[in-house]
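I have a structure here, written as structure tokens, and I will follow up with some questions on it.
Every protein chain except one is present and positioned as in the full complex.
Let's look at chain A:
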Amino acid sequence: MIGLVFHCMLSRMREAIAFVLALALGGAGQGLAGETAKAIGDPEAGAEVWIFCSGCHQIGPDAEAGIGPPLTGIFGRRMGSIEGFPYSRSMTRMGRDGLVWSLETLDAYIENPRVLVSGTRMSFDGLENPTERADLLAFLREFSDKPSNIPEAAPTARADRPVLSEATLAIVGDPAYGEYLSSECTTCHQRDGSDRGIPSITLWPDEDFVVAMHAYKQKLRPHPVMQMMASRLSDEEIAALAAYFGKLGL
């Protein structure tokens, strides 16, 4: 019964993924991804860009509100959340809706403030040059919590993310590569296939394994640890893991 439900779920997921894949066409031919992260930008160059901001904003351990709010600890902060600062109604509403300043939201805001927050009081036309924005973000990031001390603090680099290709399900996995990658999985999942609070992942049919991992990657399956792990695996890597775990212990 459970097996049946599971198979129904899988076939629905295959359909969902086929749909997503159709949307993601054009990424065919991408090679191994996820090799190295990219730095956000050059914080020293960002310090030069900061001069334009510093007329209104302060940053650093003793920063206070000026014309604009202080930007120390901006990464991970809810929008419009500095107590007593006279934010625009739009900005306050963004915060109430739960929006948080991240690399993505800050980048969009700095590029064109009104695109993200239509009624913002920040009188700034936006910074078109993506390199200057990246450098500024790298500079700002230095003044927020460090993940080594507070693991949940915002990322300090951009992952080199893989792109889905149409041929995903046809990839033949390399079990030797899968064995290497598997060491990350077996920190939690038992290599002998037993299920103790964390499910077994051995001896699955390759295709089921691949589909399940892409479902995490597309955030169709909800578990946050698995979403994170899957999100940085390339198609080849997922196929390799499927090939390895599919025969483990036989």
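The working rule: contacts are C-beta pairs under 8 Å (C-beta built on N, C-alpha and C of every residue); 3 or more make two chains touch, one makes a residue touch a chain; residues count from 1.
One rule holds in what follows: contacts and distances are computed from a predicted model.
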Determine which name in "Electron transfer flavoprotein small subunit", "NADPH-dependent 2,4-dienoyl-CoA reductase/sulfur reductase-like enzyme", "Isoquinoline 1-oxidoreductase beta subunit" or "Urea ABC transporter permease subunit UrtB" the UniProt entry assigns to the undisplayed chain of the complex.
"NADPH-dependent 2,4-dienoyl-CoA reductase/sulfur reductase-like enzyme"
Answer key for A:56, A:176 or A:203 versus the chain not shown reads A:176
Which of A:56, A:157, A:172 or A:203 touches the missing chain? It is A:157
Taking the full complex into account, find the residue in A:56, A:115, A:172 or A:188 that is in contact with the omitted chain.
A:188
Per the touch rule stated above, chain A touches the missing chain via residues 32, 34-39, 145-160, 176-177, 179-181, 183-184, 186-191, 196-198, 224-225, 227-229, 231-232
